[in-house]
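Sharing a structure here in structure tokens format.
Heads up, one of the protein chains got dropped from this complex, but the rest are sitting where they should.
Up next, chain A:
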């Protein structure tokens, strides 16, 4: 890419919209995952008793449910990301690519 080329792409509204959308999607999902995981780690470090409580009167603990939910959350977030990226980001990306096809 020549400097003029770079200049033109970076100032193009479609490119800027792409960047903005990508940042919003990636940023929010990253924050959710980090908050969930480090929230869990802090709970383990500071309030292990809370995780050891019985879930519904039986032996199964709250922590066991939280652990399973963490697994499902990780998978769900990657799924949401893939869905959004395929349906919203990729078409926009293809548009930018086409406009600047060398």
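Please note the rule applied: contacts are C-beta pairs under 8 Å (C-beta built on N, C-alpha and C of every residue); 3 or more make two chains touch, one makes a residue touch a chain; residues count from 1.
Following the convention adopted for this analysis, contacts and distances are computed from a predicted model.
J.: Given that one chain of this complex has been left out, which of "Cobalt transport protein CbiN", "Cation/acetate symporter ActP", "Heme exporter protein C" or "Cytochrome c peroxidase" is its protein name according to UniProt?
T.: Answer from the record: the omitted chain is "Cation/acetate symporter ActP".
J.: Name every residue on chain A in touch with the hidden partner chain.
T.: 1, 6, 9-10, 15, 18-19, 22, 26, 29-30, 33-34, 36-38, 40-42, 44-46, 48-49, 51-52, 58-61, 63-64, 67-68, 70-72, 74-75, 77-79, 81-82, 85-86, 90, 93, 96-97, 100
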